[in-house]
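All protein chains but one are shown in place.
Right after this comes chain A.
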Amino acid sequence: MENFDENWLPHLNNRPPGISAYRTDIYAMASEGWRRGLTLKFIKAPGYNISPALKYSLSDGEKEHIFSVARGDAVTPDAIRICEEKPLTYYYLKKNNVPIPEGESFNDTVDNHEIVEYGKKLRFPLVVKPTDGKSGEGVITNIKTVEELENAVKHVREELNYNNLIIERFIVGVDYRVYVIDGYVAGAYKRITANVIGDGKSSISELIKIKNIKRKNNPFIKNRSIKINQDLKDFLKSNNYSLTSIPDEGERVYVRAHGTYFKERDPVDVTDDMSDHLKQIAVDAVDAIPGLPHCNVDMLINEEEGTGYINEINSRPQISNHLFPMEGKARDIPKAIIDYYFPETVDNEKRNKYYFDLPFIYETLWSGNAKEVTVPDVNRGKIISKRFLLKGVDRTRLFDRNVRKHAILLKLNGYIKTLESGNTSIVVSGTPKRVRQFRDILNNQLKKRFKIQSITEKFSSKNLRVGFHIIQSKTDKTGEVENLKTELKKYKTQMNKINKEKKKLEDELESIKNSRSQKITKPLRKFRSKFKK
């Protein structure tokens, strides 16, 4: 696994392979409830299609809550609709005196001319954006002239085919994402333009490489490296840098123009830096929307002046940037959400030892084999893990299946696999009583039946995939090692031979050098070599 940043939440280091990008959100949320002992079920929406954001439910046996990514069922359908339609969002915010950029939305009954006239009255600079646009598509910022405004309106309407659009004042500020739940700010981050920080030794191009390694280590943004292209070179040049410049230690150098290359930005935690005044604006915004107990608030914040405006409210935001910031501390949004829905589980012991196979569940639901999959519950109460080392046992299919059957019937998690030494390792994890029962079965029934020479046991601290898994050795490694050994031997003999020959030739050379004729001709040869130069 990648290097896990010490600022991140340790339990999220224990993820199944294949959990990155948008899946980190679902995994972080679902596993937060699951590791507290709640029953976790993944659900495909009715019909055959599923969207990547499939739903899941958490249940304590009495109540069940359904989630879509980080949005739970306490968020009402009305609230979702209000957040989706910006004019509605602004209506509610305005009504409750929450600061929003001054502006107006227009539908297809209004012609371009009228919109431009409104814009002129609003004062430049302006922003034009489609009313139902998603993830920044068609957003045109910093419009300074009437001509630019005319073009922007034309572009959004005629080229992007959005008839309904919003025109508002362009606020110079930093884009903050503030997670509000139950009336408080659980976390806030901002995204800063792609940048590197100097170490006094490395060039910008080397620093970008180092940065990209750090980005690759980040589960959420791992596929979004900073690409060195002409844009980047031009931007550096305009700031009197080049790829070979060496920034001072601690100096931050932006490698992209502000407001460009969104995917290369860095999420930076700002929860503690945000003033109470700004936090209150976010909380007020959420309070202004009926039926919205938790969500993400996009704010534009002027850091110098300490002022902020609400840009958007997202009822189903991604939360991974809170969990895996590039700078600053992780904020445990899943904990805050699950605490809200299942307050009685706040103090439940968290089973961090186990993880579940989300990629498999995705595949099963996506390919249409199943419409609901429930993950096995984690045991409540004390659990222990033990590793049994078995010597001299033939791992037949029958043996593997017997071991697995006993483990499953005792509700133990773990695996059986063959070690490089050729011994067999069985790891089981569960309540002490059941682990003991398993040991007895192993020592009494199975030892005799499968002629196991010896069994030694140890405590194990490994993280485990839930369930009991038979791990097959991919190939017969022992044979492979033997082959490599013989080959190595062969090469060694060849090397010895070559060394001997080399020695012989060197000796010969030496004797030639020392021979009389060579000594006599030495000055001549020296002269010749000089002449060649």
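Worth a mention:
Rule of thumb we're sticking to: a residue touches a chain if its C-beta (ideal position, glycine included) is under 8 Å from a C-beta of that chain, and two chains touch if they have at least 3 such contacts; residues count from 1.
As a working rule, contacts and distances are computed from a predicted model.
Choosing from "Diguanylate cyclase (GGDEF) domain-containing protein", "Tripartite tricarboxylate transporter TctB", "acylphosphatase" or "Nickel import system ATP-binding protein NikD", the protein name stored in UniProt for the chain missing from the display reads "acylphosphatase".
The missing chain, though absent from the display, is touched by one residue of A:109, A:161, A:230 or A:367; that residue is A:367. The missing chain, though absent from the display, is touched by one residue of A:132, A:377 or A:457; that residue is A:377.
Note that of A:125, A:291 or A:467, the residue touching the chain absent from this view is A:467. Residue A:405 is the one among A:123, A:405 or A:462 that touches the chain not shown. In the full complex, chain A makes contact with the omitted chain through residues 39, 41, 44, 47-50, 356-357, 360-361, 364, 366-377, 404-405, 408, 411, 413, 465-470.
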